[in-house]
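Of the protein chains in this complex, all but one are displayed in their positions.
Moving on to chain A:
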Amino acid sequence: MSLLSFNLPLAALLPFFAAPFAAWATRYNRLASAWVAGITTLLTLALLFPSMAFVFAGETIIQQWSWLPSIGFNIAFRLDGLALLFALLILLIGLLVIIYARYYLSAKDSMGRFYAYMLMFMGSMLGIVLSENLLQLVVFWELTSITSFLLISYWQHRQDARQGARMALAVTGGGGLALLGGVLLLGHIVGSYQLTDVLASGDLIKGHDLYLPTLVLILLGVFTKSAQFPFHFWLPHAMAAPTPVSAYLHSATMVKAGIFLLARFFPALSGTPEWVWLVSSAGLITLLLGAYVALFKHDLKGLLAYSTLSHLGLITLLFGFSSELALVAAIFHIINHATFKGSLFMVAGIIDHESGTRDMRKLNGLFKMMPHTAVLAMIAAAAMAGVPLLNGFLSKEMFFEQAISASGTPLAIWTIPALVTLAAIFSVAYSLRFIHDVFFNGEPIDLPKTPHEPPRFMKIPVDILVVLCLLVGIAPMYLISPILTVAVASSLQTAAPEFSLAIWHGFNIPLLMSFIALVLGVAVYTMRHRLFAWNEKGLHSLDGKAVFDWLLWKTIRLSKKVTDAFDQTTLQPAVTWVIGGALVLGIVTFFQFNSPLIGNRVMMEADVITLLMSLILIVASLLTVILHHKRLVALIAIGVVGLIVALGFVKFSAPDLALTQLSVEVVTIVLLLLALFFLPQHTPQERSYIRFTRDGVISVSAAVSVFFLAMAVLSRDYSPISGFFIENAKPGGGGTNVVNVILVDFRGFDTLGEIAVLALAGLGIFAMLEGLKLFAPTKDVDGLVWSHDPHPPIMQTLTRLLFPLMLMVAVFIFLRGHNLPGGGFIAGLIASVALISQYLANGIDWTNERLRIDMHRVIWIGLLIATLTGVVSMFIGYPFLTTSFTYLTWPVVGKFEVASAIAFDLGVFLVVVGATVMILVELGKLSHASHHIKKEEVN
């Protein structure tokens, strides 16, 4: 397998692998995490590098592995021109942001957390653009929502950050759900979730009855992510994030994810009137709204946020035009916007960092203090305004041209050019404000800090981006043409149309529009004070946040109402509801069938011993209930119940179960005894007779229902599926104990899940008991002092003598488990009992001194062994957890079977021992500690 056959998934996943490493590295050196992040980014670039030549030659690289073929879910990655363009944007701008953030973050901020989030976000973005399978794309899509939530709320102590992050998550996460719906519909229409198939079936999709719902759902995902009207409001509030995050997420990458989808699905969805109307109207409104509001924002980042909205609207509008040349302009503008907006955000961050404020009413005349930064800002802002010789000018010209030629679309012939020019006028005005207000316009007004130039390396990322703006603006043909051509071709799925990237196209209408925009933009800026005053009167209060908050509040209230109607926040009624509900459902279903209650299977004769045992069990059960106020007695009674259940398993041909039940019984009773020490010895009498009656009725009806259910089943014949297991146990699983072969082989995956649950229960108990302090009574129920001799010598001697024997039994039971009753579970329990009896008889200190094994380690080694057994079979080319076995002839022992299942069973054994011993010893330590405390107090 060469690297080129799996470099795409590796590139998308590498940042995820590196993220915990970045978080960990920061422990040793504050800057180490930045290095980890930077090197990871470079490595990812290097991973993609070998494939680039193929992409530039026009190939589409697809790497896929089938995973759940039945529902069309493959792990599939794709690299074509469009994916490459976006991957490069994500990685290159990511690298610059990583360098920049290293200087931006203050000593108080956790670098490790920041870079870990950054890397995870980068991986999610790469996953989106590199996905060939659409379901997989949706997974990465949601991951960007989650990681961006983490990044926006990076300063967790700030309320605006938390609120902004929550809003972004709610809006984009909701959009993600809609997208999932759209993708499912798309898969339903096409019959495949592979992008290649979907892109090839454009006509089928557009002609399908479900086209409109599909389109609307997908566009909901796109518009929420790319902050298009009416979902634009989350973006300005997400500006509470650290500025490197804004530069990365909110200019270059995440908000472009929606637009990426527009480009990706262009051949499949575009061109219909529905598409044109929905996409262009959302784009146009966002373009105008963003441009207008940006001018009035006094916050530097607020201005940039709304200007970003406006540019995203511009790109969306271009997609809405649905023509091939509009697509060229859109993709070109994606690149340009990422460069100039990324650098402007970084400049805003520098100004904030150096002066302590982002309020443009205070920031004035900074040119003298930071000339280098000012020059960078001017070039970038000029690019944003669309000044000639810069990249923004080129794509804006193309945009104007498309706006004019879009007159063929249903939108009226002159409105679009006029509205577009209006937006451009505002764009010039706010760009001018960013420069003039901040760097000139008099002297600064009481800044928290005296600004000066930032560290050199903080400017270098900005330098690079600004130089790119210039180079692309002056020599577009050489720099941008190749990648743009392949990106457009792969977005269209045909050859790219002829387009010319030149600075000079002669005197034409687009140039005139640019000219009008520049002149009127300056004019609007000069009369800004009057506009501000006019805007203050009312328009500024328009904010989607109010609507969002109102909706959120309503939803929370509704869910509270529903919850309160069902949940009285006390356990007893809740349990009553659950059991009562189950009873009603069961009984109603029972009466729906007319067949007789008791079947006609020949029943067995009851023998005297079984009768006697059953009677004892019934009496013991009832005693447990009757005497439950005396807890110790009730515990003994329930112990009797458990033991008789074990005997019952012996009687009815289940030796494995009997062994398990017996050892579990011992462990359970010891555990409950240990716990009872810390609990009241008596249960107080409950006084409510209504409740007694109600609970009595419920219990009796439960008992009666279960009786009839059991009788109905037991009195009927059935055809079990076990024949398969019995036939295949020996030839397929290599063991004669069918129960064990089912556990470790046929249903091995279940068992793996079960030991994982047991391990988690053990760890959960460990976590709960950590630091727990409980009052330990000095006297027992009858007021007697506890025995002074907790470890009687006879018991000590006996258990020490028995210990090796018990372990031998465990080993014996374990080894024979595959062929005779026994196995990992039972052997594990027996070994646990052996260990626990040592703790009981000799005390924790004595035993711990001799048994220096960390039970945590035992648990994870066990889980690891069990999982690895399964993984190994995958490497050999069989499904997960396939067992294999062979026969060896050993001297003395003779023919001996070696099955891989025994390794799996060893894992089971270790987890059972680890979890059981850990649970009991941790509880035991508790009483141990409380005794010690008391002794100290006495002294």
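Here is the rule we use: a residue touches a chain if its C-beta (ideal position, glycine included) is under 8 Å from a C-beta of that chain, and two chains touch if they have at least 3 such contacts; residues count from 1.
We adopt the following convention: contacts and distances are computed from a predicted model.
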* Asked: So which of "Osmoprotectant ABC transporter inner membrane protein YehW", "Heme exporter protein C", "Serine/threonine-protein kinase RsbW" or "Na(+)/H(+) antiporter subunit C1" is the UniProt name of the chain that got left out?
  -> "Na(+)/H(+) antiporter subunit C1"
* **Residue in contact with the excluded chain [from A:Leu105, A:Met122, A:Leu617 or A:Met855]** => A:Leu617
* To do: Consider the whole complex, including the chain that is not shown, and state which of A:Trp550, A:Phe707, A:Trp786 or A:Tyr878 touches that chain.
  => A:Phe707
* To do: Would you mind spotting which of A:Arg158, A:His188, A:Lys651 or A:Arg857 touches the chain that isn't drawn?
  => A:Lys651
* Looking at the whole complex, which of A:Pro50, A:Gly581, A:Gly696 or A:Pro804 touches the chain that is not displayed? -> A:Gly696
* To do: Could you list which residues of chain A touch the chain missing from the display?
  => 568-573, 575-576, 579, 601, 603-607, 610-611, 614, 617-618, 621-622, 624-625, 628, 631, 634-635, 638, 641-642, 645, 648-649, 651-657, 660-661, 664, 667-668, 671-672, 675-676, 678-680, 683-684, 686-688, 691, 695-696, 698-700, 702-704, 706-708, 710-711, 713-715, 718, 720-722, 725-726, 729-730, 736-740, 742-743, 747, 750-751, 754, 757-758, 761-762, 764-765, 768-769, 772-774, 819-821, 825, 829, 912, 915-916, 919, 923, 926
